[in-house]
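On to chain A.
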Amino acid sequence: MTQILSAIATHSLALVVYPGLVTIVAFGLVAEIAWTRVRHGAWVLPARERPSVVVATVALFSMLVAVQLAAPFNPLPSAERNVIVAAIVLAFTLWAELALSVDFVPAPGLLLVIQFCWLLAVLGPAVQPESLRPQVLGNVLVSSLLPVKIASGFLYLLCLPALLRLWPLTQPSDRRLRPRLDTVRALCWLPYCGLFTTLFFPPSADDALGVLRFFAITLAVALLCLVAGMLLVRRGAVAARGLYRRAVAPYAVVVLAVVVITSFLLR
Partner candidate 1 sequence: MKPGRGLVGAGTWGAVLALFVLWLPVRSTQELTLGPLGFGAAFDLRLDAVAFAFALVILIPSAVLLTLQPRSWQEGTVAAVGVGASMLAVEAGGILLTALAGGTAATLAVIQLDIEDIRAPRPPWGVLLAAWLALSWAGAILQVAGGTAVYAAVPVSALTVPVFLLLAAAALMASGLFPWRGWAAQLWSRPSLSAAGMAVATLYPLGFYLLVRAYEMGDGRYPQPLLGVALAWLGVLVAFGAAVRAQSATTRREYLGEVIPGCGGFALIAIAVGTPVGLAAGLVMLATVAVLTACLPLLPDRAGPGTLLTIAAAVGLPPGLAFGARVVGLAATFEAGDFLGLIGIAGAAAWVVAMVAAARAIGLPAGRGHPASETFPRVAMVLAALILVAGPALPVVMSAFANPAQSEITPAVPGSLGSSLIAVVTVQTNLPALTLFAPLVLLGAIMYGIAGGFGVRGHSRPPLFTMPGALALGRLRDAARSATLPEQYQSIINPRALEKAAAGGRPFFWIAILVALAYAVNR
Partner candidate 2 sequence: MLPELAVALPAAGSISAALLRARPQAAFSAAAILGLAGVAVVVLARPGATSDQLGISLSLSSESCALLIVAAAALALVVALSPLLVERSILLTWGLAGLAGMAAIAAATSLEMIVLIVIALSVMQAASVGGRSFATRLRGPVLAAALLALAAASARSDGPPILSHLAAVGLVAGLCAALGTLPYIHEFEPDERTATSPIPWMAFIGPVLALAVLMRARELVPSEGAAFGAMMIGLGLLNMLWGSVASWRTEGGAAAWHYSFMADWGLALCGLGMAIADGQRAALLLLYGILLSRLPLYLWSRQSLREKRPNDRPINLLAAAMLAGAAPFAGFAARVLLLRGATQLYWPLALVIGLGLLLWLPPSLRLGRSLGLPRGRQAWGVGIALGANAVIGLYPQPFLALAGL
Partner candidate 3 sequence: MTEVAAFAAWLGAAVIVLSDGRRGLALGLAVTTLAFAVLVWLGGEQLAAVALLLAGGVACFKRLRTGPDVWGVMPSGSTARLVLSIGGGLLSLWIATSVMTGPGAPVRFAALSVLALMTARVLGQAERAAVLTALVALALSVAMSAGIADTSPGPAPYIAAALLAVGISVLRVAETNAA
């Protein structure tokens, strides 16, 4: 009983503090403020308002994803982390708005296709190793599996700007003069970027340097997303649609082929 209670306490700590809610909010605010600065040219701070059901839901899901990350000092034991939980729960966050608000999701069909591609990038590398532990997948450095890992990683990065809604396809409610901080997106920065670090980089050690390494890589990924987002914004909505329809989706098919061929070869 004591064991259960202590486990519940540890997991609660992970969910709420590190790498859970508090960390998510801290990382997310930094990334989101940076994005609004480069996007709208103004520093926008979060407004003090009662969180909506959408925000609550996304926060809840992001917490669950965050504890699946291979962040150093993560109280959740590595054996208890699961990439499917991370992938599926993160997928839920994308549709929370469609479900719980009156707003329409822009280009939902295309977003769904991109989410398929992202899902392939997350789960594809797990097919051959037959493991679902995120840090195990990150640790895979077998030369025969590297093509899958690299291809999937690149696909992941390609999908990220769209999944974080950094592209110029915006919903009507966003077309307002006064720029605002997107709380929902803020809550998604760490889960998305941290998951990339977890899956495609060897896990960091449980020490200060490890923490620094993990967050440095994650921040770099976020930065990459900002740059990519800006490029997309500059090129406009049509170009963004074209890129994802004509480049990313066919590339995902290639990645799938690589996954299948690798599985066959290594069987």
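Here, a contact is a pair of C-beta atoms (placed from the backbone, for glycine too) under 8 Å apart; a residue touches a chain by one contact, two chains touch by 3 or more; residues count from 1.
With respect to how the candidates were assembled, all candidates are chains of the complex that A comes from, given by their letters.
None of these values were measured; they are calculated from a predicted model.
For chain A in this complex, the touching partner among the options 1, 2 or 3 is candidate 1.
Residue ranges on chain A touching candidate 1, taken from their complex, read 4, 7-8, 10-12, 15-16, 50-56, 59-61, 63-64, 67, 76, 79-82, 84-85, 87-89, 91-92, 95-96, 98-102, 104, 108-109, 112, 115-116, 119-120, 123-124, 126-128, 130-133, 136, 259-260, 263-264, 267.
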